Every structure is written in structure tokens, then in C-alpha cells.
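Removed from the display is one protein chain of the complex; every other protein chain stays in position.
On to chain A.
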Amino acid sequence: MSLDEFKNIIESTSLKQEVKFDMNARPHAIILAAEDLLAVCEILQRNPATYFDMLSCITGIDNGAEANTMEVVYNLYSIPFNLHLMLKVVLPRENPRVESVSGIWKTADWLEREVFDMYGIQFLNHPDLRRILMPADWEGYPLRKDYKHQDYYRNIKVEY
């Protein structure tokens, strides 16, 4: 299935912004606005022609201070049709927030918690947004490009 066919399906929901394609990514990616994400995911999962029943992976990316953006990348897979699709959402670096898709795929619950833990991206309407890998009282978000770890954690020197 080509990207244009995906685009036709997506555009049956009323999009707030025009979608863009990224042909350089494998599988090919669709770049969305953050406010469109939830509706697009819903239609892609429910549409009988696509039926993306599995969410493989959610990746957070920090593009650094120069680009001043963050990204969340969703890798979808459809078991019955053997289709791959990548969705990308670009967010500002200050106060990044996007709707949670954990209501559609339960996998997203922990995957989004991990992205929140590492990048501080807020997932709105997430059922249980806590840190998952780092301790609850850790300061900062480790995978951001400008991350500096704290000197002491509970009186233990972090730098060994």
C-alpha cells in the first residue's frame, strides 16, 4: 500500500494540518501535527483496509538546541495485511506534549512512560504517567541532548 492510499484514509478524518511524507525513512513515514495524532491513529487501526492492530515501537528523539524540536516516532504494524507505517510527530522543545494513544493500543502505556522518563514529553490523558526506568526522584531527563546529571543523588556521588 502506498503512502498516497494511506493519505486518502487519513484525510477522511478532518485534519487540522496538512500531512507531510518522509520517503527517506524505512518504513516510509507520515509527519503529522500533534493535535491530529489521536484521530489518525484511531482511523488507521479501525479502517478495514489498513487495520494496524499492533504498535511495535514508540521512540522519542531530541533534535538538540539548534533545531529546537523533539520528535515522537510511532512504528505501526498490521498483522493481517503485513503493512508497516511510521508516524512522526514534531514537538517544540519547551513544554512538549502530545495525546496518549494508550486508549487504542495498550502497549503504548509502558512505551510512553519510557519516553516520558527519558525526554520529559507529557502524554495527555495517559492513565499512569510515572517514571519507569529511572528512580522516581531523579532530576532531569537523561536522553535529552543537553542533559547534565546531578552531582549527588541521595548523598551518593553520581560521577564515580
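Heads up, the rule we're going with is that a contact is a pair of C-beta atoms (placed from the backbone, for glycine too) under 8 Å apart; a residue touches a chain by one contact, two chains touch by 3 or more; residues count from 1.
Simple rule for what comes next: contacts and distances are computed from a predicted model.
Novice: Which choice in "NADH-quinone oxidoreductase subunit D", "Na(+)/H(+) antiporter subunit D", "ABC transporter permease" or "Carrier domain-containing protein" gives the name that UniProt lists for the one chain left out?
Specialist: "NADH-quinone oxidoreductase subunit D"
Novice: Specify the residue from the set A:M1, A:C57 or A:L124 that touches the hidden chain.
Specialist: Final answer for the missing-chain contact: A:C57.
Novice: Among A:E18, A:E35 or A:D128, which one is in touch with the chain left out?
Specialist: Only one listed residue reaches the unshown chain, and that is A:D128.
Novice: For the chain left out of this view, which of A:I10, A:L44, A:V89 or A:M118 touches it?
Specialist: A:M118
Novice: Of the listed residues A:I10, A:A29 or A:I121, which contacts the missing chain in the full complex?
Specialist: The single option touching the absent chain is A:A29.
Novice: For chain A, enumerate the residues touching the unshown chain of the complex.
Specialist: Within chain A, the residues that touch the unshown chain are 22, 24-27, 29, 53-57, 59-61, 73, 75, 79, 82, 84, 86, 105-107, 109-111, 114, 118, 128, 130-137, 142-143, 154-157.
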